[in-house]
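With one protein chain removed, the remaining protein chains of the complex are shown where they sit.
As written, the chain order gives the labels A and B, with residue 1 at the start of each chain.
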Amino acid sequence: MSTNTESTLQELAQNIEGILFWKGEAVSKKKLIEMFECSEGQLEEVLKHIDNETKNRGISLVQTDSEVELRTSKTVSKTIDQIQKDELSRDLGKASLETLAIVCYRGPSTRKEIEYVRGVNCQSILRTLEIRGLIEREEEGSRILYKPSIDLLGHLGIATLQELPEIDKVKGMIEKHEENTEE
Amino acid sequence: MSTNTESTLQELAQNIEGILFWKGEAVSKKKLIEMFECSEGQLEEVLKHIDNETKNRGISLVQTDSEVELRTSKTVSKTIDQIQKDELSRDLGKASLETLAIVCYRGPSTRKEIEYVRGVNCQSILRTLEIRGLIEREEEGSRILYKPSIDLLGHLGIATLQELPEIDKVKGMIEKHEENTEE
Partner (left out) sequence: MPFEIKHSAYSGPLDLLLSLIEKRKLFVNDISLSQVTEDYLSHIKNLGGLTEGENHQLFPLHDVSDFIVIASTLILIKSRSLLPELSLSGEEEQSIEDLEDRLKEYQKYKSLSAHIEKLFRLHPLFSKQYIPPSKRKNQTSVFAPAKDISVANLQSGIWRVIESFPKKQVLPKVAVRKVKSLEEVIQDLTKRMTEALTYSFKQFTDGEISKLHGMNKKNDVEDSENTDEKEVVAKEQKVTVIISFLAMLELVKQGMIYANQHNDFGDILMESQQVGTPRY
(Lines give C-alpha, C1' and ligand atoms only; values in the text may rest on other atoms or scores of the structure.)
Protein backbone atom coordinates (compact mmCIF):
# COMPACT_ATOMS: atom_id res chain seq x y z
CA MET A 1 0.00 0.00 0.00
CA SER A 2 2.64 2.43 1.05
CA THR A 3 4.96 1.35 -1.74
CA ASN A 4 2.11 1.81 -4.12
CA THR A 5 1.57 5.41 -3.03
CA GLU A 6 5.27 5.98 -3.25
CA SER A 7 5.55 4.56 -6.72
CA THR A 8 2.61 6.69 -7.81
CA LEU A 9 4.36 9.71 -6.42
CA GLN A 10 7.58 8.73 -8.11
CA GLU A 11 5.76 8.25 -11.38
CA LEU A 12 3.94 11.56 -11.02
CA ALA A 13 7.23 13.28 -10.27
CA GLN A 14 8.78 11.80 -13.40
CA ASN A 15 5.87 12.90 -15.52
CA ILE A 16 5.73 16.39 -14.13
CA GLU A 17 9.46 16.90 -14.42
CA GLY A 18 9.27 15.67 -17.99
CA ILE A 19 6.42 18.00 -18.85
CA LEU A 20 8.17 20.97 -17.28
CA PHE A 21 11.31 20.19 -19.26
CA TRP A 22 9.41 19.70 -22.49
CA LYS A 23 7.43 22.91 -22.01
CA GLY A 24 10.49 24.97 -21.23
CA GLU A 25 8.38 27.76 -19.77
CA ALA A 26 6.17 28.51 -16.79
CA VAL A 27 3.29 26.05 -16.43
CA SER A 28 0.30 26.78 -14.24
CA LYS A 29 -0.19 24.52 -11.27
CA LYS A 30 -3.88 24.38 -12.00
CA LYS A 31 -3.11 22.98 -15.43
CA LEU A 32 -0.83 20.31 -13.98
CA ILE A 33 -3.54 19.26 -11.53
CA GLU A 34 -6.00 18.94 -14.40
CA MET A 35 -3.51 17.12 -16.58
CA PHE A 36 -2.67 14.46 -14.04
CA GLU A 37 -5.94 14.42 -12.15
CA CYS A 38 -4.11 14.75 -8.87
CA SER A 39 -4.87 16.78 -5.77
CA GLU A 40 -3.26 20.06 -4.87
CA GLY A 41 -1.57 18.36 -1.96
CA GLN A 42 -0.12 15.67 -4.20
CA LEU A 43 1.20 18.25 -6.60
CA GLU A 44 2.87 20.18 -3.79
CA GLU A 45 4.42 16.96 -2.53
CA VAL A 46 5.71 16.11 -5.99
CA LEU A 47 7.13 19.59 -6.49
CA LYS A 48 8.87 19.36 -3.14
CA HIS A 49 10.32 16.04 -4.23
CA ILE A 50 11.61 17.46 -7.52
CA ASP A 51 12.95 20.48 -5.70
CA ASN A 52 14.90 18.21 -3.36
CA GLU A 53 16.24 16.08 -6.17
CA THR A 54 17.50 19.09 -8.05
CA LYS A 55 19.45 20.49 -5.09
CA ASN A 56 23.11 20.81 -6.08
CA ARG A 57 22.23 20.19 -9.68
CA GLY A 58 22.38 22.31 -12.80
CA ILE A 59 18.60 22.57 -12.98
CA SER A 60 16.30 24.09 -10.39
CA LEU A 61 12.61 24.47 -9.79
CA VAL A 62 11.23 28.02 -9.68
CA GLN A 63 7.77 28.57 -8.22
CA THR A 64 5.19 31.24 -7.58
CA ASP A 65 1.83 30.59 -5.94
CA SER A 66 0.27 29.69 -9.24
CA GLU A 67 3.05 28.62 -11.58
CA VAL A 68 6.13 26.45 -11.76
CA GLU A 69 9.05 26.26 -14.16
CA LEU A 70 12.34 24.42 -14.54
CA ARG A 71 15.29 26.73 -14.98
CA THR A 72 19.04 26.58 -14.76
CA SER A 73 20.61 26.86 -11.31
CA LYS A 74 22.36 29.86 -9.88
CA THR A 75 25.76 28.20 -10.33
CA VAL A 76 25.28 28.16 -14.08
CA SER A 77 24.36 31.82 -14.59
CA LYS A 78 27.90 33.02 -15.04
CA THR A 79 28.67 30.44 -17.71
CA ILE A 80 25.52 31.21 -19.68
CA ASP A 81 25.97 34.95 -19.29
CA GLN A 82 29.34 34.53 -20.98
CA ILE A 83 27.97 32.45 -23.83
CA GLN A 84 24.95 34.63 -24.45
CA LYS A 85 25.61 37.41 -26.87
CA ASP A 86 22.91 39.87 -25.96
CA GLU A 87 23.74 41.31 -22.61
CA LEU A 88 20.65 42.29 -20.73
CA SER A 89 20.60 45.54 -18.87
CA ARG A 90 20.71 45.34 -15.10
CA ASP A 91 19.20 48.77 -14.71
CA LEU A 92 15.71 49.25 -13.42
CA GLY A 93 14.35 52.74 -12.84
CA LYS A 94 13.20 53.97 -9.45
CA ALA A 95 9.54 53.57 -10.30
CA SER A 96 10.10 49.98 -11.43
CA LEU A 97 12.13 49.10 -8.37
CA GLU A 98 9.56 50.50 -5.96
CA THR A 99 6.67 48.82 -7.74
CA LEU A 100 8.46 45.47 -7.87
CA ALA A 101 9.38 45.74 -4.18
CA ILE A 102 5.72 46.31 -3.35
CA VAL A 103 4.39 43.33 -5.30
CA CYS A 104 7.20 41.08 -4.04
CA TYR A 105 7.17 41.97 -0.37
CA ARG A 106 3.63 43.15 0.17
CA GLY A 107 2.07 40.41 -1.91
CA PRO A 108 -0.42 40.62 -4.78
CA SER A 109 -1.70 44.21 -4.82
CA THR A 110 -4.27 46.24 -6.70
CA ARG A 111 -3.24 49.29 -8.67
CA LYS A 112 -4.90 51.46 -6.03
CA GLU A 113 -2.91 49.88 -3.24
CA ILE A 114 0.35 50.34 -5.12
CA GLU A 115 -0.54 53.96 -5.86
CA TYR A 116 -1.35 54.59 -2.21
CA VAL A 117 2.05 53.33 -1.11
CA ARG A 118 3.99 55.13 -3.85
CA GLY A 119 1.93 58.30 -3.74
CA VAL A 120 1.79 58.54 -7.53
CA ASN A 121 -0.26 57.34 -10.45
CA CYS A 122 1.08 53.93 -11.48
CA GLN A 123 -0.88 53.19 -14.65
CA SER A 124 2.03 53.49 -17.01
CA ILE A 125 4.66 51.81 -14.86
CA LEU A 126 2.38 48.81 -14.33
CA ARG A 127 1.82 48.54 -18.05
CA THR A 128 5.55 48.75 -18.72
CA LEU A 129 6.35 46.05 -16.18
CA GLU A 130 3.60 43.85 -17.57
CA ILE A 131 4.97 44.25 -21.09
CA ARG A 132 8.42 43.31 -19.83
CA GLY A 133 6.87 40.24 -18.26
CA LEU A 134 8.12 41.08 -14.77
CA ILE A 135 4.67 41.28 -13.25
CA GLU A 136 1.39 39.60 -14.07
CA ARG A 137 -2.19 40.42 -13.39
CA GLU A 138 -4.54 38.07 -11.66
CA GLU A 139 -8.25 38.60 -11.52
CA GLU A 140 -9.82 38.00 -8.16
CA GLY A 141 -13.50 38.66 -8.37
CA SER A 142 -13.80 42.18 -9.66
CA ARG A 143 -10.33 43.13 -8.43
CA ILE A 144 -7.21 43.00 -10.54
CA LEU A 145 -4.14 42.05 -8.55
CA TYR A 146 -0.57 42.54 -9.74
CA LYS A 147 1.99 39.96 -8.69
CA PRO A 148 5.55 38.92 -9.51
CA SER A 149 6.00 36.62 -12.51
CA ILE A 150 8.19 33.54 -12.56
CA ASP A 151 10.42 35.40 -14.96
CA LEU A 152 10.99 38.06 -12.30
CA LEU A 153 12.03 35.37 -9.83
CA GLY A 154 14.39 34.02 -12.49
CA HIS A 155 15.91 37.47 -12.99
CA LEU A 156 16.34 37.79 -9.23
CA GLY A 157 17.98 34.37 -9.07
CA ILE A 158 15.55 32.99 -6.51
CA ALA A 159 13.47 29.82 -6.58
CA THR A 160 10.59 31.24 -4.57
CA LEU A 161 9.69 34.59 -3.03
CA GLN A 162 10.63 33.08 0.33
CA GLU A 163 14.26 33.44 -0.71
CA LEU A 164 14.04 37.22 -0.88
CA PRO A 165 16.24 38.91 1.71
CA GLU A 166 14.33 40.15 4.77
CA ILE A 167 11.07 38.59 3.59
CA ASP A 168 10.27 36.94 6.94
CA LYS A 169 10.93 40.13 8.82
CA VAL A 170 8.74 42.11 6.46
CA LYS A 171 5.92 39.58 6.47
CA GLY A 172 5.91 39.66 10.28
CA MET A 173 5.88 43.44 10.26
CA ILE A 174 3.01 43.63 7.83
CA GLU A 175 0.89 41.15 9.75
CA LYS A 176 1.56 43.00 12.97
CA HIS A 177 0.68 46.26 11.33
CA GLU A 178 -2.57 44.89 10.02
CA GLU A 179 -3.45 43.48 13.43
CA ASN A 180 -2.82 46.86 14.92
CA THR A 181 -4.98 48.69 12.49
CA GLU A 182 -7.79 46.21 12.94
CA GLU A 183 -8.12 47.14 16.58
CA MET B 1 42.98 16.54 -2.92
CA SER B 2 40.34 13.96 -3.60
CA THR B 3 37.57 16.15 -2.18
CA ASN B 4 38.84 18.97 -4.28
CA THR B 5 38.62 16.89 -7.43
CA GLU B 6 35.19 15.76 -6.40
CA SER B 7 33.95 19.26 -5.84
CA THR B 8 35.36 20.29 -9.19
CA LEU B 9 33.60 17.36 -10.76
CA GLN B 10 30.38 18.24 -8.98
CA GLU B 11 30.66 21.82 -10.19
CA LEU B 12 31.44 20.72 -13.72
CA ALA B 13 28.46 18.38 -13.65
CA GLN B 14 26.20 21.22 -12.53
CA ASN B 15 27.46 23.50 -15.24
CA ILE B 16 27.21 20.93 -17.99
CA GLU B 17 23.75 19.82 -16.95
CA GLY B 18 22.71 23.46 -16.83
CA ILE B 19 24.09 24.20 -20.28
CA LEU B 20 22.48 21.11 -21.77
CA PHE B 21 19.15 22.08 -20.22
CA TRP B 22 19.43 25.66 -21.38
CA LYS B 23 20.40 24.67 -24.93
CA GLY B 24 17.53 22.22 -25.23
CA GLU B 25 19.18 20.46 -28.15
CA ALA B 26 22.16 18.27 -28.92
CA VAL B 27 25.52 19.80 -28.06
CA SER B 28 28.80 18.44 -29.38
CA LYS B 29 31.13 16.98 -26.79
CA LYS B 30 34.00 18.80 -28.40
CA LYS B 31 32.28 22.08 -27.74
CA LEU B 32 31.70 21.21 -24.10
CA ILE B 33 35.36 20.30 -23.67
CA GLU B 34 36.34 23.65 -25.17
CA MET B 35 33.80 25.54 -23.13
CA PHE B 36 34.89 24.16 -19.78
CA GLU B 37 38.53 23.52 -20.61
CA CYS B 38 38.29 19.98 -19.31
CA SER B 39 39.68 16.69 -20.58
CA GLU B 40 37.72 14.12 -22.51
CA GLY B 41 38.03 11.77 -19.56
CA GLN B 42 36.60 14.36 -17.20
CA LEU B 43 33.71 14.99 -19.54
CA GLU B 44 32.91 11.29 -19.77
CA GLU B 45 33.04 11.03 -16.00
CA VAL B 46 30.72 13.98 -15.63
CA LEU B 47 28.27 12.63 -18.18
CA LYS B 48 28.25 9.29 -16.37
CA HIS B 49 27.49 11.14 -13.16
CA ILE B 50 24.60 13.07 -14.74
CA ASP B 51 23.32 9.89 -16.33
CA ASN B 52 23.25 8.19 -12.93
CA GLU B 53 21.51 11.11 -11.28
CA THR B 54 18.81 11.22 -13.89
CA LYS B 55 17.87 7.53 -13.57
CA ASN B 56 14.20 7.23 -12.79
CA ARG B 57 13.66 10.87 -13.49
CA GLY B 58 11.62 12.77 -16.03
CA ILE B 59 14.70 13.97 -17.87
CA SER B 60 17.45 11.77 -19.22
CA LEU B 61 20.76 12.07 -20.95
CA VAL B 62 21.00 10.87 -24.54
CA GLN B 63 24.43 10.40 -26.06
CA THR B 64 26.07 9.54 -29.31
CA ASP B 65 29.83 9.36 -29.78
CA SER B 66 30.08 13.00 -30.56
CA GLU B 67 26.98 14.61 -29.14
CA VAL B 68 25.00 14.78 -25.95
CA GLU B 69 21.50 16.03 -25.22
CA LEU B 70 18.99 16.24 -22.40
CA ARG B 71 15.56 14.90 -23.32
CA THR B 72 12.39 13.89 -21.64
CA SER B 73 12.58 10.29 -20.48
CA LYS B 74 11.00 7.52 -22.49
CA THR B 75 8.49 6.75 -19.74
CA VAL B 76 7.14 10.25 -20.11
CA SER B 77 6.95 10.44 -23.88
CA LYS B 78 3.51 8.86 -24.09
CA THR B 79 2.09 11.41 -21.69
CA ILE B 80 3.73 14.23 -23.59
CA ASP B 81 2.41 13.02 -26.92
CA GLN B 82 -1.09 13.00 -25.46
CA ILE B 83 -0.72 16.47 -23.98
CA GLN B 84 0.74 17.84 -27.18
CA LYS B 85 -2.20 16.46 -29.13
CA ASP B 86 -4.65 18.02 -26.71
CA GLU B 87 -2.90 21.35 -26.84
CA LEU B 88 -2.79 21.51 -30.60
CA SER B 89 -6.52 20.98 -30.88
CA ARG B 90 -7.52 23.30 -28.07
CA ASP B 91 -9.38 26.55 -28.70
CA LEU B 92 -7.13 29.60 -28.68
CA GLY B 93 -8.99 31.67 -26.13
CA LYS B 94 -9.20 35.43 -25.76
CA ALA B 95 -5.57 36.28 -25.06
CA SER B 96 -4.22 34.28 -28.01
CA LEU B 97 -6.93 35.57 -30.33
CA GLU B 98 -6.02 39.13 -29.39
CA THR B 99 -2.36 38.48 -30.11
CA LEU B 100 -3.14 36.77 -33.39
CA ALA B 101 -5.43 39.67 -34.30
CA ILE B 102 -2.58 42.13 -33.75
CA VAL B 103 -0.30 40.12 -36.02
CA CYS B 104 -3.01 40.02 -38.69
CA TYR B 105 -4.17 43.62 -38.50
CA ARG B 106 -0.86 45.33 -37.85
CA GLY B 107 1.11 43.36 -40.41
CA PRO B 108 4.59 41.91 -39.86
CA SER B 109 5.56 42.92 -36.33
CA THR B 110 8.32 42.29 -33.84
CA ARG B 111 7.48 40.80 -30.49
CA LYS B 112 8.14 44.18 -28.88
CA GLU B 113 5.68 45.91 -31.20
CA ILE B 114 3.01 43.32 -30.53
CA GLU B 115 3.52 43.57 -26.78
CA TYR B 116 3.42 47.33 -26.90
CA VAL B 117 0.05 47.26 -28.62
CA ARG B 118 -1.38 44.61 -26.34
CA GLY B 119 0.17 46.00 -23.16
CA VAL B 120 1.07 42.53 -21.94
CA ASN B 121 4.05 40.24 -22.40
CA CYS B 122 3.29 37.89 -25.31
CA GLN B 123 6.32 35.59 -25.41
CA SER B 124 4.54 32.41 -24.48
CA ILE B 125 1.50 33.08 -26.66
CA LEU B 126 3.64 33.85 -29.71
CA ARG B 127 5.47 30.57 -29.25
CA THR B 128 2.21 28.66 -29.09
CA LEU B 129 0.89 30.40 -32.20
CA GLU B 130 4.10 29.61 -34.01
CA ILE B 131 4.11 25.97 -32.94
CA ARG B 132 0.53 25.66 -34.18
CA GLY B 133 1.59 27.01 -37.55
CA LEU B 134 -0.70 30.04 -37.28
CA ILE B 135 2.09 32.57 -37.51
CA GLU B 136 5.53 32.46 -39.04
CA ARG B 137 8.73 34.27 -38.32
CA GLU B 138 10.64 36.23 -40.88
CA GLU B 139 14.16 37.31 -40.08
CA GLU B 140 15.03 40.79 -41.18
CA GLY B 141 18.58 41.51 -40.16
CA SER B 142 18.66 41.03 -36.43
CA ARG B 143 14.92 41.63 -36.12
CA ILE B 144 12.40 38.85 -36.04
CA LEU B 145 9.05 39.72 -37.57
CA TYR B 146 5.92 37.67 -36.99
CA LYS B 147 3.30 37.41 -39.70
CA PRO B 148 0.24 35.26 -40.34
CA SER B 149 0.97 31.98 -42.10
CA ILE B 150 -0.51 31.25 -45.51
CA ASP B 151 -2.29 28.31 -43.92
CA LEU B 152 -4.00 30.72 -41.57
CA LEU B 153 -5.20 32.95 -44.39
CA GLY B 154 -6.57 29.87 -46.11
CA HIS B 155 -8.33 28.83 -42.92
CA LEU B 156 -9.82 32.31 -42.55
CA GLY B 157 -10.94 32.22 -46.18
CA ILE B 158 -9.22 35.42 -47.20
CA ALA B 159 -6.65 35.99 -49.91
CA THR B 160 -4.90 38.97 -48.35
CA LEU B 161 -4.96 40.72 -45.00
CA GLN B 162 -6.46 43.74 -46.72
CA GLU B 163 -9.72 41.79 -46.77
CA LEU B 164 -9.98 41.87 -42.97
CA PRO B 165 -13.00 43.93 -41.89
CA GLU B 166 -12.24 47.52 -40.84
CA ILE B 167 -8.54 46.99 -41.54
CA ASP B 168 -7.80 50.62 -42.44
CA LYS B 169 -9.67 52.02 -39.48
CA VAL B 170 -8.01 49.60 -37.08
CA LYS B 171 -4.57 50.26 -38.54
CA GLY B 172 -5.09 53.96 -38.08
CA MET B 173 -6.06 53.53 -34.45
CA ILE B 174 -3.06 51.34 -33.71
CA GLU B 175 -0.73 53.84 -35.40
CA LYS B 176 -2.23 56.65 -33.37
CA HIS B 177 -1.70 54.72 -30.16
CA GLU B 178 1.90 54.03 -31.10
CA GLU B 179 2.62 57.65 -31.95
CA ASN B 180 1.05 59.04 -28.82
CA THR B 181 3.02 57.18 -26.31
CA GLU B 182 6.32 57.32 -28.10
CA GLU B 183 6.73 61.00 -27.29
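Basically, a contact is a pair of C-beta atoms (placed from the backbone, for glycine too) under 8 Å apart; a residue touches a chain by one contact, two chains touch by 3 or more.
All values derive from a computational prediction rather than experimental measurement.
Summary of contacts with the chain left out: across A:Gln42, A:Ser77 or A:Thr110, the touching residue is A:Ser77.
When the omitted chain is restored, the residue from B:Ile33, B:Val62, B:Ala101 or B:Leu145 that touches it is B:Ala101. Only one of A:Leu43, A:Val62 or A:Leu145 touches the absent chain when the whole complex is considered: A:Val62. Residue positions on subunit B in contact with the hidden chain: 18, 21-26, 88-94, 97-98, 100-102, 104-105, 117-119, 127, 130-134, 136-137, 149, 151-152, 155-158, 164-166, 170, 173-174, 177, 180-181, in rising order.
Counting the whole complex, the residues of subunit A in touch with the unshown chain are 21, 24-25, 60, 62, 69-74, 76-78, 80-81, 88-90, 92-95, 97-98, 100-102, 104-106, 116-121, 123-124, 127, 151, 153-159, 164-166, 170, 173.
Going forward, only the chains that are shown with their structure count from here on.
Between the Cα centres of subunit A and subunit B there is a gap of 20 Å.
Listed in rising order, the residues of subunit A touching subunit B in the complex are 10-11, 13-22, 24-26, 35, 53, 56-59, 70, 72-73, 75-76, 79-80, 83, 127, 130-133, 149, 151.
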